[in-house]
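As structure tokens, the structure follows; a few thoughts come after it.
The complex appears here without one of its protein chains, the remainder shown in place.
A and B label the chains in the order they appear, each numbered from 1.
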Amino acid sequence: MTSRKNAFDYVNVAIMVLLLAITLYPLYYMGIISISDGGAVSRGEVLWMPHGVNLQAYKYVLDDPSVLRSYANTILYTALGTLVSLVLTTLCAYPLSRRHFYGRAGFSLFVIFTMFFDGGLIPRYMVVHSLGMIDTIWALVVPTAVSVFNMILMRTFFEEIPEALHESATVDGAGEFRTLLQIVLPLSMPVMATMFLFYAVGQWNSFFPALIYLNEKSLYPLQIILRNIVIQGEMAQQTTQMGNDFASMSETIKYAVVFVAILPVLCIYPFVQKYFVQGAMLGSVKG
Amino acid sequence: MAKPKSRFAAAGTMLSVILLGGLLAGCSGGGSDGGSAASGGDGNGSGSANKPLTLTWMRYEHPSQAVVEDSQAVQEILKRQNVKLNLQSVPQSNYDDKKKTLIATNTIPDVMLVKQDDIQNYADTGVFLDLTPYLDKMPNFQKVLEEHPDIKKNYIDGKLYGFPLVTKWDIQAGQIPMIRTDLLQKLGIPTPTTYEELYQALKKMKEAYPDSYPFAARAANGLTGTENLINPIAFGFGSGYTTFNGTKVYYDPATQKYEFGPYSPQFKEAIAWLHKLYSEKLLDQDYTTATSQTWQEKLNSGKSFYFQDNNGFASSFNPILQQKDPNAKFDMIPVLASPSGVKRNLVYSLDHLSESYVISAKVKDPDRVIQFIDWMYGEEGTNLTSLGIENQDYTIENGEYKMSQELMDKYKDKPSPYYAIESALGLGYLGLALNYDDHPNVPFQGEDGLRWSETNLKNVDAGINFRFTNDPPFNKEEREKLKQLRTELDSFITSNMDKFIIKDGALESDWDSFVQQCKEKGADELVQIYNDALARVQS
Partner (left out) sequence: MVPVTTGAAAPARRGGQGGLGRKLAKSKTLYLMFLPPLLYFLIFQYAPMIGNLMAFQDFSIVKGFFHSPWAGTKYFREFLTDDYFWQVVRNTVLINVYSLLFYFPAPIVFALLLNELRGRGFKRVVQTITYVPHFLSTVVVAGMLVNFLASDGLINELRGLFGAEPVTFLALPEWFRTIFISSDIWQGLGWGSIIYLAALTGIDPQLYEAATLDGASRWKKMLHITLPGISTVIMVMLLLSLGHMLSVGFEKILLLYSGPTYETADVIQTYVYRRGLIDSDFSFAAAVGIFQSVLSFVLVVSANQLSRKLSGARLF
């Protein structure tokens, strides 16, 4: 697009800046609280600038050995979970995207039906239990492996690939697997990147399966440990102690926890961004 | 054409097989590691003379006090009782979900902390061990039963299924009037002795500090902001609002029965008083959504000067306030008299009878387990799980508890030394104790904290302070009825009650029809069910 900048561009930038401000302020607010002195925060003095800067809250969070251990756990669960999910979802979406897949509508319904009707926590627990997956990493990765929502999106993108490409591949002697791996996937990098993001973040933030299927504290992922810390400010005990910095530190700790939890995920996006390049399908179709 | 196709088909097949195989391998591999620790009786509970009795022991973990798997108490218990505890802790915020899943699938650990509700709901499923036949082999627990007769309310159809958490000694806190006494002095306001005088005092404070909202309230302990605000006030006026778990009836010590607050004129008076405060902006305008956090902020920052909620919090407010203003001080004032002359306050129960440890019906060697639990209620067990090791962690001098200096020094740099100690030693209500002595709290209470506790205790004896009581047990039909009644009635009351506090004129025009509708929705039945159940316990 080589047209000159016009009024619209300026308005656009202005809108973006406004959005940035609205998005940034709460994040900034949480940030300055997390590095401020607890007493000042309790008195509501911290609004635009930090007061009494210290890293006590972060120290408190990171000193806890279960935080670091659960961090490592979560990295492992996320890596494995994303891999399993991507593979299973692709194996589901690709056939459903092929027009000649016999029984396609029926299978689609079969899958989509599960979006509306869920067996429930207890029955699923029993299935997981009878497969011996309790207290193993598999309980966190397998039962939630395929998100039908994601699968449908993936399928939609796969369907956009022109049939002509498939046909020429067939003529060249490629079977379905080869077509998938050599033609469809390379052309689908944007959606694959998106799915990678969705699953990775979903796994990173997940806590409910871990809560239900794990009993061993050393296996807990980050979110379980962190949620407890975050909620502690809301929980009032019946007695409090003098010199108990907890009462004043709870806000600072809460926000320190937030940043500790989201930092790695923020770093993924820049890497994934390069797949959102326009024209990934360029050159293949026309001609 | 065939060759490349089949090669990829083969690869594809292999991929699927590997995936499935990996799944199954992972499953069986996981299955054999240490087993599903939650299922009771996995080689546990068998204790011969030398082999330790291994018990899986599950409780929730409060974020302030981490559950340490090999805390001092756990180690000592192994040494002294030859019992190995495999502690499983779940964050309190989601403990209910976990607990219910385990109960519903009959995979509970050997010993698990549950609420009385869970026992009521699932006792007849046979998942929990019936403890009644073992009780006469438990001398220590018998003593506890005598000292805490309210445990009777935990019996279901004459049977006991859970070992409740009792308290031997604790700081007594309650929803007591706490006010900024320094401001009373500064502004020349006499200490209020009635609710009317309190209103006048708050008004004068607002005049001096127009941006303030002198009376602050919050949601806490499972009750909404509204419930937590109305409870002490209505009670102080001679009526009441909810039980400790939010049911819209209350136990009145004056009549010794459950009553429905809104029926009494004193309740209406209390609401009128609250309305007066709200409309003159003396009461926090956001009280309906106030959290503990925002409430503390207001009181810490001089935005609010009065609260009638857990008085213990003043111990943490005062130091924070004094960082800015050395004279600032929250202090307790004596019970306020209502317009009709009633003088009473609500305080917290010291015991935690609504929480009990249940034992899995599948446990092996129940006698051994029972014996161990009895020990936990006895003096040795109590002291180990409440105070620590004598002459190392504490000493008793002239009958007085004194924490050892080494212990205090070891943890003095932590944000909360008290909880750090409790955590490391495995002590307390949030730790392993079944019979709990909170003397370790004393060094951290400060003079005021201890003085308030003593005053509160004195007033309990004097018939001024009354503790929250537990619900009586209900039978199946009653529980069904309660479910239906409460669903509709609760929503109706909750969505309407604030209107009378917030909206001008609502009390005059709509109160009577509100009460009438409560009646139609079953308020009478609700009270009746509670009183019938209570009568059964007392007979």
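Going forward, a contact is a pair of C-beta atoms (placed from the backbone, for glycine too) under 8 Å apart; a residue touches a chain by one contact, two chains touch by 3 or more.
It should be emphasised that the depicted structure is a prediction, and the values quoted were computed from it without experimental measurement.
A.B. asks: Among A:Ser36, A:Ser108 or A:Thr136, choose the residue that contacts the chain missing from this document, as touch is defined above.
C.D. replies: A:Ser108
A.B. asks: Under the stated touch rule, tell me which residues of subunit B contact the chain that is not displayed.
C.D. replies: Here the touching residues of subunit B are 9, 12-13, 16, 19-20, 100, 103-106, 117-118, 121-122, 125-127, 211, 213, 224-226, 246, 284-286, 288-289, 291, 293-294, 303, 479, 482-484, 486-488, 490-492, 494-499, 502.
A.B. asks: Against the chain that's been left off, what residues of subunit A make contact? List them.
C.D. replies: Answer for subunit A: residues 1-3, 5, 8-9, 12-13, 15-16, 19-20, 22-24, 26-27, 29-30, 47, 88-89, 91-92, 94-96, 98, 100-103, 105, 107-120, 122-124, 126-127, 131, 142-143, 145-146, 149, 152-153, 156-157, 159-160, 164-165, 167-172, 175-177, 180, 182-183, 186, 190-191, 193-194, 197, 201, 205, 227, 230-231, 234, 254-255, 258, 261-262, 265-266, 269-270, 273, 276-287 touch the chain left out.
The criterion applied here is as follows: only the chains that are shown with their structure count from here on.
A.B. asks: What is the distance in Å between the mean C-alpha positions of subunit A and subunit B?
C.D. replies: 35
A.B. asks: For the complex, give me every residue of subunit B touching subunit A.
C.D. replies: Against subunit A, subunit B makes touches at 1, 4-6, 8-9, 11-12, 15-16, 19, 23, 26-31, 33-38, 58, 61-64, 66, 69, 88-94, 97-98, 101, 104-105, 107, 109, 170-171, 173, 218, 220-221, 291-293, 296-298, 300-303, 310, 312-313, 315-316, 318-320, 323-324, 348, 415-419, 438, 441, 444-446, 449.
A.B. asks: Can you list the subunit A residues touching subunit B in their complex?
C.D. replies: Interface residues on subunit A, with respect to subunit B: 39, 42-45, 56, 60, 64, 66, 84, 87-88, 91, 121-122, 125-126, 129, 131-139, 142, 173-178, 181, 207-208, 211-212, 215-217, 224-225, 227-229, 231-251.
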